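Of the protein chains in this complex, all but one are displayed in their positions.
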Amino acid sequence: MSHTIKEKTKLLARVRRIKGQVEAIERALEAELGCADVLMLVASVRGAVNGLTVELMEDHIRNHVVDPAHEPDPERAKGAAELIDVVRTYLK
Amino acid sequence: MSHTIKEKTKLLARVRRIKGQVEAIERALEAELGCADVLMLVASVRGAVNGLTVELMEDHIRNHVVDPAHEPDPERAKGAAELIDVVRTYLK
Amino acid sequence: MSHTIKEKTKLLARVRRIKGQVEAIERALEAELGCADVLMLVASVRGAVNGLTVELMEDHIRNHVVDPAHEPDPERAKGAAELIDVVRTYLK
Partner (left out) sequence: MSHTIKEKTKLLARVRRIKGQVEAIERALEAELGCADVLMLVASVRGAVNGLTVELMEDHIRNHVVDPAHEPDPERAKGAAELIDVVRTYLK
C-alpha cells in the first residue's frame, strides 16, 4: 500500500477541496464574473495544488525512501529531514 | 460582459477538463495508486492551471487594457503584444 | 527610453543584489557547504528573481501599455490596475 489510512484521508480531503475550488471557477465563468476575479480564484487553486504536491512528496519520502523519524542511520535521517524542508521551501 | 462568447466557451472547456483531471487524482488515491503516479497526475493539473492562467490574462489584456489587434496607437499596440509574449513565457 | 531614471536606479540595485547572492552561492560551493544550505541560498535567488520580474512587468505595463495613474479612460485604468495586482499575485 502506498499511503497510510490517515494520510489517504487527508489527501482525499485536499483533492475534494481542490475540486470544489475548480467548480467555483466554472460557476464564476458561467456567471460572467470579471477576469480579475476569476484569476484570483485560479491563483487559489494553484496554491492548493502546490500544497497537495508538497504533501504527496513528503509522504513519498517518508514511506518509500527514508523516514527521518524511524531511520536508524543518523546521516540518512538528517539528509531526509533536510530534503523535506527543501521541498517545502521550493514548492509552497 | 467580461469575455466574448467564443472565449467563454473555450475557457469553460478548459476548466471542465481540469475538473476531470482532479477527479482522476481522486480515483487514483482511492485505488491506492503509487505516490509517484499520483504526483505525475498532479503535475498535469498544474500545467493545465498554468495554461488557463495564461489564457485568462491574455483575454484580460485584450478586453480590458489594450488589444494589440485593434489599438490605434502603435506604441501601445506593441507594448501590449510584448506583454502577452512575456506572460506566455513566464507562466507556461 | 525604456525606464525612467528613478526606475532604472531601483532596477540596477536589485540586479546587483542578485549578483551578490549568486556570488554567495559560488563561495558556498567552493567552501563545500552542505547541499541543504546551498539550496536555501538558491531559493533566495529565486525569490529575488521573481521580485525583479514583477517590477519589470509593472514598469512595462505603466510605461508601454496603460498607466492606471494617468489614463483618462476609467475602464482601461481599472483594467491595468487589476492586471498589475494579478501579476503581483502570480509571480511573487
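Just so it is clear, A, B and C label the chains in written order, and each chain counts residues from 1 on its own.
Just so we're on the same page, contacts are C-beta pairs under 8 Å (C-beta built on N, C-alpha and C of every residue); 3 or more make two chains touch, one makes a residue touch a chain.
All values derive from a computational prediction rather than experimental measurement.
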### Summary
Touch rule applied to subunit A and the missing chain gives residues 53, 57, 60-61, 63-66, 75-76, 78-80, 82-83, 86, 90-91
#### Entry: Absent-chain interface as seen on subunit B, which is shown
34-36, 39-40, 43, 46, 82-83, 85-86, 89-90
### Task
Tell me where the left-out chain touches subunit C, residue by residue.
1-3, 8, 11-12, 15-16, 18-19, 22-23, 25-26, 29-30, 32-36, 38-39, 42-43, 45-46, 49-50, 52-53, 56-57, 59-60, 63-64
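By definition in this document, only the chains that are shown with their structure count from here on.
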### Query
Centre to centre, by mean C-alpha position, how many angstrom separate subunit A and subunit C?
27
#### Entry: Cα-centroid distance, subunit A relative to subunit B, in whole angstrom
20
### Summary
Touching at least 2 other chains, the residues of subunit A are 34-36, 39, 43, 46
